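== subunit A ==
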Amino acid sequence: MELLLLLGLPLAGAAVFGLLGARREAPEINVVFSLGTFLAACALTVRVIREGSLLLWHEQFFIDPFNLFLVTLTAFVALTTSLFSRPYMRIESVHGRVTPGRLRLYHSMYQLFSFTMLLALTTNNMGLLWVAMEGATLSTVLLVTLYRTPGSLEAGWKYFILCGVGIAQALFGTILLYFAAEKVLGAQGVTALLWTHLDAVKSTLEPSVLALAFVFLLVGYGTKVGLAPLHNWLPDAHAEGPTPISAVLSGLLLNVALYAVVRCKILVEGSLHSTLPSRMLMGFGLLSLVLATLFLWRQRDIKRLFAYSSIEHMGIATFAFGMGGPVANFAALLHMTVHSLTKSAIFFTVGHAAQKAGSQLMDDIRGLITLSPTVGWGLMMGSLAILGMPPFGVFASEFLILTTAMREQPWATPILLAALGIAFAAIFGRVQPMVFGETRLRRLPHAPALLPVFTHLAIVLLLGLYIPPYLADWYRAAARLIGGP
Partner candidate 1 sequence: MTTIFSSPLTGCAGLLAAWGLIGLAGLLRPASVRFAGRTLFPLGAMAGLALAAIAGSSLLAGGTEQLVLPFGLPDLPFHLRLDPLSSFFLLLLGASSAGVSVFAGGYFRQGEGTAPGLLCLQYHLFLASMGWVLLADDAYGFMVAWEVMALSSYFLVTTQHRIPEIRRAGFIYLLMAHLGAIAILLCFGVLQGGSWQFTFDAMRAAHLAPAWAAAAFLLALAGFGLKAGLVPLHVWLPEAHPAAPSPVSALMSGVMLKTAVYGLLRVTLDLLGRPVWWWGLVPLILGLFTAFYGVVFAAVQTDMKRLLAYSSIENMGIVFTGLGLSVIFLGAGMQAVAALALLATLYHCLNHSFMKSLLFLGTGSVLHATGERNLGRLGGLIHSMPWVAWLTLIGALAIAGLPPLNGFVSEWLLLQSFLFADRVPHEFVNLLIPMGMALVALCAALAGYVMVKFFGVIFLGQPREPSLAHAHDCGRLERLGLAWLALGCVLLGLLPFQVVAALGAVTRQLVGAAVPQAASHWWLLAPVPGRAVSYGPIIFLAATAGVVALTALVVRLAYHQRVRRTPAWDCGFGSLTPRMQDTAEGFGQPIRNIFQSFFQIERELPAPSDRTPRYRIAIADRFWRTVYEPLGSSVQRLASAVAFLQQGRVSVYLLYSFVTLIVLLALALFA
Partner candidate 2 sequence: MRPEDWLTQFIEIVAALAAAPIFLGWVSQCRAWLQNRRAPSLWLPYRNIRKLFHKEAVIAQNASRLFRLAPYVVFGTMVLAAAIIPSMGTRLPLVVSADAIALVGLFATARVFMALAAMDIGTAFGTLGARREMMVGFLAEPALLMVIFVASLLSASTALPAITEHLATQTLGLDPALAFTAVAFTLVLLAENARIPVDNPSTHLELTMIHEAMLLEYSARHLALMEWTTALKLFNYACIGFALFIPWGVATGHIGPLGLAVAIPTLAVKLALAGGGLALIETLCAKLRVMRAPEFLATAYLFAVLGLLVHVMLGARG
């Protein structure tokens, strides 16, 4: 029932917006739908806390600790982002960057996007997972190109082609998976793609095929995670689309893609009995981390800056999943959570800052705290949080990851140290003058929505100092599920 609501509401929302056309109160309706979705997610959570993991609708859908917190997180961020996008898009239309027609498209696609995210998370069927991921790309492509500027079109095109091709590889991987599974689970083909069944028999799956399958899946979904060198669509898409979309792309899509990768990793490692997948993940993670930090160094555009920081953090999480083991997995899951919260919060503030300055160039944004202290402090705190400053949650995860790396993969620690240092210098060196100093900004026609920002930051702060027991239990259970070499 909850699941039905969870998936139905956003889908209905998309349809409603598509049908009822451009309305003045569309943003509010958007919020209402997102709120409903979030409540459904909460209900689901409560039910799972009461009854444990679920298998629903002929095992086509399932909820286990791994995806449960992601579902809640996704619904939550979708809600806060819709809250943020309410004044933001209004201001955009006042500035004349979007027409009512496009706003209609925007809201409809927004709902569709959150539907695909939730579908990808909750489905038990690897094929459906693929379909949902592709759907996510398609629903966001038109959002990226919302402004119809040359830049946005280019970004959209790259996004479409790269992710399309990538996802095609993932499909081939899925086919191979199915091929291997069918040998074990029988040809009736109904259960052969169900993750739970695959997980049950993973040790008997054919290793050589699964190795190939994993490569295709990794390249496919990895493109969406933004792992270097497959990441090239990501900064463009983040920078050129409307900021709420940047927020959900960074905050949700990357997480879901990483989720898919890890699901596959679980199966493959179970069958391979070798550390190949782990090593691949670690390699991708480190490469993304290093490349992203080096790109950070040269940024002029604030949204590109934080887009690259997303790549960096996905790299860290991937590296942690690669190390495996209870602690590293725990840390990686925590990192996914706090990163999506922090990063979306940052994008909220960035959006308003850019609107105030009338430009995304960081040199044009100066002295935020003198004109609007809340936005300024929001950006400052958010950046510090994302840079792994305690007592924010990002530090908690990085603490565990680094200490683990020091024991398990000492060779990697110099790289991590250097990368984190460079990232700190790059980001903080840009943020400080934007927040401090003399101001040259203007006021906005609508009051910015800062509730989402500070809610997110508060939660991140909380996670740094105190992790609720049941959340910790999910993390632990998921970490156990993911296992490691």
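In this section, contacts are C-beta pairs under 8 Å (C-beta built on N, C-alpha and C of every residue); 3 or more make two chains touch, one makes a residue touch a chain; residues count from 1.
With respect to how the candidates were assembled, all candidates are chains of the complex that A comes from, given by their letters.
These figures come from a predicted structure and were not determined experimentally.
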Subunit A: touching candidate in this complex (1 or 2): 1
Candidate 1-facing residues of subunit A, complex: 154, 157-158, 161-162, 165-166, 169, 211-212, 214-216, 218-219, 223, 229-230, 232-233, 276, 280, 291, 294-295, 297-298, 327, 384, 387-391, 395-396, 399-400, 402-407, 413, 417, 420-422, 424-425, 428-429, 432-433, 436-438, 464-467, 469, 472, 475-476
